[in-house]
Every structure is written in structure tokens, then in C-alpha cells.
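Below: one structure, written as C-alpha cells.
Every protein chain of the complex appears in place save one, which is left out.
So, subunit A:
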Amino acid sequence: MTSIPVLQVSGISKSYNRVEVLHHVDLTVYPGEVRALIGHNGAGKSTLLRILSGAEAPDQGSIMVGGEKRFFASPRDAQEFGVAAVYQELRLLPQLSVGENIYLGHEPRSRYGIDRKKMFRAAEQLLQRHNIHIDPREQVGRLSHAQRQLVEVVAALERQARVILLDEPTTALQADQVDDLIRTVRGIVADGTVGVIFVSHKLDEVWSVADRLTVLRNGDVVLDKATREADKQEVIRFIVGDTHVVESSHGLLSSQKGSSGSQRTESRKMGPEILRVDNLSSRSLRSISLNVNVGEVVGLYGLEGSGRTDFFRLLYGLDSMIGGRIDLAGRPYHPHSPKRAMALGIAFVTEERKKDGFVPMLSTIQNVALPVLSRYQSFGFIHRSTVERAVLDTLKPLQLRGDPSLPATHLSGGNQQKMLFARTLMQNPRLILLDEPTKGVDIGAKAEIHRLIRDLVQGGDVGVMVISSEEEELLEVSDRIIVFRDRTTDGTSYQTKALTDIDLRNLALSEVVS
């Protein structure tokens, strides 16, 4: 490409408290190009994004947009010069319509104020041009996360953005929505005026969306290559750094599923049955039957809305059952409240860590101990040193990085997840429910969490159920997999060693198709 880069970043450095987070980072995006930005959490991706979007100023280095040197004093400046960021937490106003959101701040006007007709017409055309089927009059609050993301991208384009920064846009999306997003992103760059920076943890996506990729590690650009010339193994090596690969190589990605899984199932004997569900139904589930034994990890696979999360919520006492029967360790169990579920030895780690996983202002120690405080008290007073010791003992094997006496928000996503694992362990549960345990977690921490899940059942007296939308992950951690379709399952399970990710996707669809 000979044209002028839409974005050229050279020699950007940034330090916090004399710790260098970015070190002479160079990054170039040409018009019509998607540039993937990958790296561990803490590699400097988010700092770089914040600098590019004007939220923070670099200590050194320069940013050129469309060949002209620019200085961003604020996110507003960045937008003015054509750099727009779409973060995981979207900035749309849920009470307003799609059209109003797109044109917020520069609404088409008539003599009497906002020309709503014109606005919605323009919005409709804009959405159509990008093949997005959303009614511009729809209230944004009623859209799915995937749709909102597309609206935000379109809104950025409407504001004459020339560089769009997408911060892990697929984290909250289902497989088909990811395809939609990738198609839209490719469509945006197709006419050769706009460049995109696409931050992702999922390498498969990088290969299907990006023209070039940049790997950051510890604040340095360690790889800058055309995607089609790069090799996945090589990229992984650059992301994690050489030392990590040996210990966690079997846990990383799709292609490496295999021998470890099959050995596992053969070498260990299953314990007694911990959970048996017969013909269970509720408001959102119908005739579910399955069983879980002590000492095994059962993966639950299915499409969005197939009922997996509802099933967990019901078991944990958050929804009420209408019919059927549940036996927990051989005794009839009627879910009633989370408190009771916990008392009976069920632990639940939710999908939306930030929404209902932990209390942000409390320290990591307090968050871990919250469900079991009653064990460490007399007359209502907490034995603080005992609690602290117990929590730290539990955290030690999890290798949590961060100060556990600080509020939990100081931890990275992967470490927050470890914190919730520690909480689960503190409860000495018999049945553990994990809903998307590695959502929004970086690749290195992901492998660690997979190992932790396996460790949970090695101890022997607990059964684990895992929900994941990542096929590779389920194949990696489960002994067998049960597929939910259309809010039900008959409990047929598939041995992991006999499965591929393609099989799983097919299984999730088959009944719906036939």
C-alpha cells in the first residue's frame, strides 16, 4: 500500500509511577486495513487504546492522523480528528432510539427544532449501507449487546471517523453475532477510507478479520506482521513469552486439543452421583434430565437462549422449578434461595463477573470470605486475622497477582476470576457451577483457569458443571459434554475425546434444524 496511513503512531512511551507501561511503540494503520492488536492483559493494550482515543496523553512520541501530526488533549479531540473508540462498555443512551443515538449532538434540524423524519431516514440508509438490520426508531435499551455495538460503530462512522478502535468487541457475543460483526468490520474498510484497530484475545477471529497484527508484550511491540504470513503458534509464543509456553501449551487453543483429554477420562474413576435431574421444568426450561458424578467436569454446550444459564440459576435457587425432580447427593432437593443452595454445598460462579460476581468496593479478602463469614465470627464479630489467613491460604495455589487487601477492582479480569474461584473453594462445595469461567480473561490466565478447573475435581469429592460458548474451552476442561437445545436436554453426553469443535456446533444446531 502506498497511500498515506490513516494512523501512524511512533515512539509512544508511557509510565505510571516510573513503571514503564509502553515503550517506544510504533503502530501504523493504512486506510482499508484492519489491524489486530493482541497481547496479555497488562501488555499495554488498554493504555495504548486510551492514548489513541485521547483519554490519556503519552509521555513521549507522536500520533499522526491522515498524515498530519495531532495532539489529543481529550477524547473529544480524538473524535474531532477522526479517531473513535468503541469500548466493551458501550456509551449509547439506552432510553433514546437508535437514530437519536447516532445523531446525538449533531441532529438534523428543521426550522422548528430536530427534524426527526430526516434523522430516521438518514439513519435507516446508513444502517442499510452497512447491512445492519435494525430499526432506527427502536429504543437502544431493547437491543442486544451485539446490535448496540454495531450501532456504536455506525455512529462513529457518521461522525467522520477515519480510525475506529474496537476494544475486544466479541467478548460478549455469540458465534453468529461474531460473524456479523466481522462482516460489518470488513465492510467498513472495504471502500478504502477507514482503518480499524481490532483488539482481541481470540486468535481465530484475528485471522478472519485482520490484515495485519501487532503483538504487545510488557509494553513492547514484539511482532508486527501481515496476518496471512503469520503462524498461530508463532503468535502465541510472542504473546505469552517463551517461558510460559511449555507449562500451558496444552491449554491454549483449538488446534491443541487432544491427548491430555483422553488420558484423563481413562485414568480416573468416577465417584458417586452428586446430582441427578429428572424431567425438570420451569418458566424457561422444559423436561431437563441429566446427571453429574463426583470427580468429573461436565461441560454444557448450546446456543444463546438454549437454557444453560437458566438451568444454573434454577439449581442455585434464583428461579423456581415447576415440575420434575432434583436429587442432590441422593436426597431430593428443592431449590429455594442462594443461601440454601450454598448451605447444601452448591457453589455458583456467574457469567457477568462485573455485574453480580463481586462487590467492587470490598477488598479481595472480604469478597472471598463473604459467603463463609459465619464460620469466622463470635457474637457477630469477625476474626479478621483468621479470615485473612484462611483466604490467603486458599489464594496461594491460585497464584493471584495483586494485593488482596485492596478493593477487588484493582485486579485484572483473570485475577478477579481467580478471586471468585477462591471464594468457591472456601465454601467446600460438593457441586460447582461455572458459567463462562474465562469470559474477558487474557490467554495466559485462561490456561491457568483451565488448570484450576481440572484441579477442582482431582481432589475427588466434588462435581463440576461448566458452561462455555467457546468450544475449545469446553473440550479442554470437560470429561464429557451435554448439549442444550431449545431449553431442554435429555442428558445424552458425549465423551470429550471423541469430539471436535465442529461436532459441537453441529450438535447444538441439529435438533433445531430437523
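Points worth noting:
Rule of thumb we're sticking to: contacts are C-beta pairs under 8 Å (C-beta built on N, C-alpha and C of every residue); 3 or more make two chains touch, one makes a residue touch a chain; residues count from 1.
Everything below uses one rule, namely that contacts and distances are computed from a predicted model.
When the unshown chain is looked up in UniProt, the name that turns up among "Sugar ABC transporter permease", "Biotin synthase auxiliary protein", "Zinc transport system ATP-binding protein" or "Nodulation protein E" is "Sugar ABC transporter permease". Here one chain is not drawn; of A:4, A:226, A:370 or A:498, the residue touching it is A:370. Within the set A:198, A:358, A:421 or A:484, the residue that contacts the chain not displayed is A:358. Remark: the residues of subunit A touching the chain excluded from display are 16-17, 55, 94-95, 139, 141-142, 316, 318, 338-339, 342-343, 348, 350, 355-362, 366, 370-371, 373-374, 377, 380-382, 384, 406, 423.
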